[in-house]
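The structure appears below as C-alpha cells.
Just one protein chain is left out here, and the rest sit where they should.
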Amino acid sequence: MDPTLIGQGLLNGLLFGGVYSLMAVGLTLIFGVMRVVNFAHGDMMVWGMYLAWLLATRAGVDPYAGFLVCAAALFVLGFAVQRALVDRILDAPHEMQILLMLGVALVLENAALVTFGPDPHRVRSALGLSTLWVGPIFVDVARLVTFAVAIALTFVLYLFLFRTDLGKAIRAAADNTYGALVIGIDVRRVYAVAFGIGAACVGAAGALVSAVLPFQPSAGLSASVTSFNIVIIGGMGSLLGAFLGGLLVSVAESLGAVFLAPSLKELVSFSLLILILLFRPAGLFGKGAA
Amino acid sequence: MALLEVEGLSKRFGGLQAVRDLSLAVGDREIVALIGPNGAGKTTVFALISGFLAPDAGEVRFRGRSILGCPPHEICARGVVRTFQLMRPFPRLSVVRNVMIGALGRHADMRTAEARARAVLEEVDLAAKAEQPAASLTLTERKRLELARALATEPVLLLLDEVMAGLTAIETERIVELVRAINRRGVAILLIEHVMRAVMSLSERIIVLNYGERIAEGPPAAIANDPRVIEAYLGEEYVGAAQG
Partner (left out) sequence: MRWAGLVGVLVLLALPPFLDSYVTTIFIFIFFYGFLGQAWNLVGGYAGQLSLGHAAFVGIGAYTAAMLSMKAGVTPWLGMFAGGALAAVLGAAIGYLGFRFRLRGFYFVLLTVAFAEVCRIVALNTEAIGGALGLYITFTGNPRQFQFQDNRSYYYIALALMLGATGIVTLIERRRFGAYLTAIREDETACEALGVNAFKYKLLAMIVSSFLTGIGGTFYAFYLFSLQPNTVFGIPLSVEIIIRPIIGGAGTVLGPILGSFILSPLAELSRFYFAKAGWSGAHLMVYGVLLIGVVLFVPQGAYPYLRRLFAGRPKA
C-alpha cells in the first residue's frame, strides 16, 4: 500500500475531522445539558449549508466569512425549537423525544427540498481552487481553512463554557439541574441557549462544508447519523469525547476509503459504532450511560 | 437445611464495601426481619439474593440448590420473589392486569391467571379497584398491589423491602395483619423494615446489619436491648438508655 496514499488519507481525514468535531460538540452539548438527542441535528446542518449558498449567490458573501451569519441564524432556530417544542417533552420517555425531533428533521429536510430542489448544490469560494503541497501530499486550502475555523470555533466554545458566567450556568444545569434551580439559574433559558449553541455549531459546520462538498437535502439524515456515531463513540455528554471522536471517526473513514473502497467508508464508522454500543456504551470518554 | 441459606456474601461498589461476609438463614415459614441504619446494605442484600446483582463472593442456596448467578426471573420461578422499596407498578395497566403478570408465570392460560389474580386481589382487599389503572392508586393501595403481584407468583419465600414506609399507624396495622395472614398460608418472609413496631410485632427473629456486616441476631426482645444495636442506630452515648 502506497504510503503517500495513506498519508493523504490521514491528512484529509484529519482536516475534515474538524467539521465532524464541531458537529459532534454541538450535539453532545445539547444532550449533556438536557438529555435530549437532537435527531434534527443533520437537517439543521443542511440549512446551514443552504444559507451559506444563499449568502454566496445572492449577497456574494464567501462562506468563510458567511459562516458567522449561518451560525447566528441557526442559533435562533435552535433557540426557537427548544422553547416551542423541546421544552414540553423534557420529561417524556426517550422514544417520544426522538419521535418529536424526527418530526422536526422531516420538516426541515423537506422544507429544504421544496425550497431548493433535490439537485446537489455547491458553493464556490475564493479559496476553492488553490492547493498547497506538503512533500508528496497535497492540501486543499479550502479544507485547511475549514479545519482551522472549525478548531477555532470549538476553542471559542470551550472558552465560553468554561470562562463566562453563562457558560458556567449551562454546565451547572448539565451537571445537576436541580442544584442549578436551587441556586437561581434560569434553567429554561439555559436550555434554550444551549440548544441554540448546539444548532449554531452545526450551522457553522454546514457553512464550512458547503465550500468543500456538494450537498443536497437528503444529506440531513446521514449527517445526523454521523453525528450520533461520533458522539456515542466519544461518549455522550463529553465535549472532549465529541472533539476527539470527530477527528477519530473522520480519520477512520478516510483510511477506510483508502484501504477498502470509497463507498465503503461509512461501513467503518458503523462497525465502530456497533462495537462501542455493545462493549463500551459509555463511549471512550463518556460519563455514565444515558 | 434451612429454606434460604446465605454464606459469606460480599459486595463492593468501587471504594465502598456494601456487604461484608454476610451469612444468614431463613427457615421454612419463618418471619425474619433485616434491620439496620440507612446505608447498612439491606437492599443490596435483597438485590444479591434475588439475582439483580452478582456478589463478589459468597453463596446463596434456596431449598438446598444454589441460586447464585441465576437471573431474577429464574429465581422467581424457583419460589423467591422480591418487592421494591420504591414501588414499581405497571402504571398504565389495570390493577388486575398488574397482578396477572405475576400469576402468568404459574398459569400460562390467561383466563386461569385472571381468576387467580382476582382471588389474590380479594385477599389484599383491592378487588374494588381491579379495573383501575395502577397509576391511580393511593400510596397504601400501591403497597397492597405490590404485595398482591408478589403473591400471585405463588412464592415460598417473600422478600419485602420497606413495605410499611410512609404509612399511617392504622395502615401499618392492616399491612402487618396481611403479612401475618400470608405467613400463615405457608410463605416464609424476610423483610427489611424501619418501622420498629411492625418489626417487633411480626418477626420471630431479627438480624441487624451495620456497614454491611451482621452485628446482632436474635429474638425481638434481645435485639431491643442489645448494646451493639443501640450503638449502631443511636450512637455510643445511648447504650443503657432503654429499660430492660
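By letter and in written order, the chains are A and B; residue numbering begins at 1 in each of them.
Criterion: a residue touches a chain if its C-beta (ideal position, glycine included) is under 8 Å from a C-beta of that chain, and two chains touch if they have at least 3 such contacts.
Keep in mind it's a predicted model, so treat the numbers as computed, not measured.
Colleague: Of A:5, A:102, A:137 or A:240, which one is in contact with the hidden chain?
Modeller: Touching the chain that is not displayed is residue A:102.
Colleague: Could you tell me which of B:77, B:119 or B:224 touches the chain that is not displayed?
Modeller: B:77
Colleague: What chain B residues would touch the chain not displayed?
Modeller: Here the touching residues of chain B are 50, 52, 71-74, 76-77, 81-84, 88-94, 97-98, 100-102, 104-105, 108-110, 113, 131-133, 136, 149-150, 152-153.
Colleague: With the missing chain put back, which residues of chain A would touch it? List them for me.
Modeller: That gives, for chain A, the contact residues 37, 85, 88-89, 92-96, 98-100, 102-111, 113-114, 118, 217, 221, 225, 228-229, 232, 261, 263-264, 266-267, 270-271, 273-274, 277-278, 281, 289-290.
By definition in this document, only the chains that are shown with their structure count from here on.
Colleague: Take the average of all CA coordinates in chain A, do the same for chain B, and state the distance between these two points in whole angstrom.
Modeller: 49
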